[in-house]
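In this view, the complex is presented without one of its protein chains, the others remaining in place.
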Amino acid sequence: MTRAVERPQDSVAAADDPRLKDNETRNAFVTLGVLAIVLAVLPFVLNERFESIAVLTLIFALMAVAWNLMSGFGGLFSFGHAAFFGIGAYVDAYLVVEYGISPWIAMLLGAALATLVGIAIAFLCLRYQLAGAYFALATFAFAQMFLLLVQNLEFLHKTEGFNLPILGGESFWMLQFRQGSDLYIWIPAAILVLALAGVILYVHSRPGQFVQAVRDDAVAAASLGINVMRTKLIAVGLSCALTAVAGAFYTQYYFFVGPQQAFGAQVSIEAIIPAVIGGIGTIWGPLVGALIVGPLAELIDSVLRDPPAFIGFLQGVAGLDVAIYAALLIVIVLFMPKGIYGTLKERWRR
Amino acid sequence: MQERTWAASEAPDSDAAVGGIEKYRLPLAVAAAVPVVLVLIYTVGDKDTGLVTQSVVTGLLLGGVYALVSIGLTLIFGVLGVINFAHGAMLSLSMFLVFWLTSTLGLPVYLATVVAVPLMLGFGFVVQGGLLNRLTVSGNHEGSLLVTLGLSLLITNVLLMIFGGRPLSVPGSLEGAWRVFGAIASYERLIAFGGALLVALALTLVLNKTSFGMCIRAVSANSQGAALVGVNVGRVYALTFGIGSACVAVAGGLLAPFLSLTPTVGEEFTILAFVIVVLGGLGSVVGAMVGGIVIGLVQTVGALYLPGTGSLILVFAVFVIVLLFRPQGIFGVTR
Partner (left out) sequence: MSLLQVEGLTKRFSGLTAVDDINITVADKEFLGIVGPNGAGKTTLFSLISGQLPPTHGRIVFDGVDITGWPADKVASAGLVRTFQLMRPFESMTALENVAVASHHRFRSRRDARRHALAVIERVQLDRYVNAPAGSLPTAGLKRLELARALALEPKLLLLDEVLAGLVPADRAPMIELLGDLHADGLTVLFIEHIMAAVLALSERLLVMHEGAQLALGNPHEMTQDRAVVEAYLGEDYA
């Protein structure tokens, strides 16, 4: 059987053609290297007072990066990532409290379970061809179901949640350190850097290119031999696993997790908002968004504690921080649908 | 071109082919299943009958409340395809509006509701016309979901900033309750139920008997076609959202007397309203009514067996099953 394009010169024609220059991956890794260095020195330059903001921002970033894998690159709009965050948080809490297992192992087990659950949910939804708004509603409903389920299960302590035992002393294996330890920043920072490295590799790999093709046009992608279902489920699995890791770290950092902190609707929203503000479907957008949303609450808090005269009436008022980022969200969706980073990137290219 | 149209019309056509009686089979089956299940619970359910009666009455009245909230949503979701995640927050807004009118102007609560209706209609008109129309026209459902999500957070937190987080209450006008078969039904809840029926009736009349209703249905069926015959689609969208918001205002006014007001009071209704709308079928007012009552009953009667929030799990299970296997809902024919 003769094949059409397989003429000998085809595969050698363009070995070092300048048009093939592909710096995207390399540039992304250079940026990531700079980010890693910044994060590494962060604890030395950061006032201890801001440690908790930094950790919260890192958790937001992890969640948004994870959500973006499935919903940005994969085009499957999840409105229920709390389900996977909660699974990660609860598997960690349960195994650490009941069996004294290392949180690192619990983290991996939680990620595995979240991946399985996420793939099962996504498979069901895709099998019955729920798309767009319906897919979002279905994922939201599943997350709510988990919330209610946990609130009614005795062995998960119903609405009371879990308090982690405080071991005293420092242990990397048990992921417990003295309060204010730099490791509480370094560990999520390292996870974030690894996650972003994974995203960079994935997005430029074969399955990553496939999932973006499927997002743009599933029919055309299938006609090019791409297994649409499998391609989407890979993105879902990666996204759920990473979200669960963020959940497990959340439990470890706060020594506590309850149903609302793990499975509440606001958790899903916290995964979405940084990604949308920063830029859906871009590598750096979710991080940029998290850097804006994460510190915002604390910033506004500190301003309002001792407000300048012209906004004196706002002293001690709750809710302003969320109101501001809600307004930001609306403005971004309407006027910068590619997000802050996405829009800047486009301007840069022109 | 024509070949493409064939492919696209495959699903609706095959549904139309089985139309006729089949169309009503599922609604009838659901209508029949509800009393059957209730009878079973009375006879072999192993529960005190007085308790069951009370939970049925509570469930029916709760269902009326749910229906009232969902009717506005089914219009918005059905006609615009917008997932209005701010629906619950708009309900909170309506309630605080009514609270403000009663507490500062001293209006009786039901009169305050009448005042709140046009205000919310205007609010909805501005939201859709000013924020959402561009996204709705281009079919960007994720975008409008995000904007209404932002709106929901914005409304809730602005209410929090103005009124604080402590629960407030609107003075009721009608104390007391009606006793029926040993069960208690408070007048305020009965009025809310009656209000739901009235709103459903009024909306059905507007949709079917007025030329404006015809415009809404035309835009809903085919917005491009409607635009071609001279309908101002953008304005119809904005008015539809306005009417949906007006329904929310009625709901807020009728619920305010028996709920304690916090900025998040409406939130739990958002997802339940979606459950009901999907269950009843997008854009179907009757569907929202029936769906609301079914969900109300599932929640209260289910609570006999699954105490606490356990019965809500049943509600979401119903939701997921409907989404997966019959996304057009009970009263919907096509998706």
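As written, the chains take the letters A and B, and residue 1 is the first residue of each chain.
Assume a residue touches a chain if its C-beta (ideal position, glycine included) is under 8 Å from a C-beta of that chain, and two chains touch if they have at least 3 such contacts.
Note that the structure is predicted; figures quoted are calculated from it, not measured.
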Given that one chain is not shown, which residue among A:E48, A:E98, A:E170 or A:D217 touches it? A:D217
Residue of A:A54, A:L109 or A:I226 touching the missing chain in the full complex: A:I226
Spell out the interface residues on chain A facing the chain that's missing from view. 1-7, 9-11, 13-15, 17, 19-20, 22, 25, 204-206, 209-210, 212-213, 215-217, 219-228, 281
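Here is the rule we go by: only the chains that are shown with their structure count from here on.
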Show me the residue ranges of chain B that touch chain A in the complex, using the header's touch definition. 81, 83, 131, 134-135, 140-143, 145-147, 149-154, 156-161, 164-165, 263, 271, 274-275, 278, 306, 308-310, 312-313, 316-317, 319-320, 323-325, 327
For the chain A and chain B complex, residues of the former touching the latter: 77, 79, 124-125, 128, 130, 132-134, 136-138, 140-142, 144-145, 148-149, 151-152, 265, 269, 272, 276, 314, 317-320, 322-323, 325-330, 333-334, 337
